[in-house]
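With one protein chain removed, the remaining protein chains of the complex are shown where they sit.
Our next item is chain A:
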Amino acid sequence: MIRFLLLFSRQGKLRLQKWFTPQADREKKKVIREMMTLVLARPPRTCNFLQWRDLKIVYKRYASLYFCAGLEDQDNELLALEVLHRYVELLDKYFGNVCELDIIFNFEKAYFILDEFMMEGEILETSKVAVGVAMEEADTLQETVEEYMSKPAY
């Protein structure tokens, strides 16, 4: 499983953090700091994989954002690169030519998209189309007046 997914900028500003295992706040901050130090120090055109503690770190830079994921020993690193790429594609589809500002000003949407794509450190939906459809419908639900009418069924 993927243990965590971090998005941060070249200046070391965190844009998104998703933790798939329970961690204390202090521990989270420590990991974030270490990831930033490790990844930002890498020269360009180097391997996208690192070994850190007992995890494999996979990172990829898209424009000004670094996408960084921590994998367990059994996970496939090359596939993790594909996972990161798929997430970027989903963001791109949703926001239309996504850039860092989109993620900053609509961070909750970025989280919602991630929640439609991954859960418990594993991929939830392998079809791009399905994720897009789910997001659309959920957004519609959010805006419609109908939501006042829906009653929970016990």
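Going forward, a residue touches a chain if its C-beta (ideal position, glycine included) is under 8 Å from a C-beta of that chain, and two chains touch if they have at least 3 such contacts; residues count from 1.
Please note the rule applied: contacts and distances are computed from a predicted model.
Asks: When one chain of this assembly is omitted, its UniProt record names it as which of these: "AP-1 complex subunit gamma", "Multifunctional methyltransferase subunit TRM112-like protein", "TMM27 protein" or "Serine-threonine kinase receptor-associated protein"?
Replies: Protein name of the absent chain (UniProt record): "AP-1 complex subunit gamma".
Asks: Return the single residue from A:Gln11, A:Asn97 or A:Gln142 that touches the missing chain.
Replies: A:Gln142
Asks: Across the whole complex, list the residues on chain A that are touched by the chain not included here.
Replies: Interface with the chain not displayed, on the chain A side: 14-17, 20, 22-24, 29, 45-51, 74, 76-79, 81-83, 86, 104-105, 107-108, 111-112, 115, 119-120, 122-130, 134, 137-138, 141-143, 147-148, 150-154.
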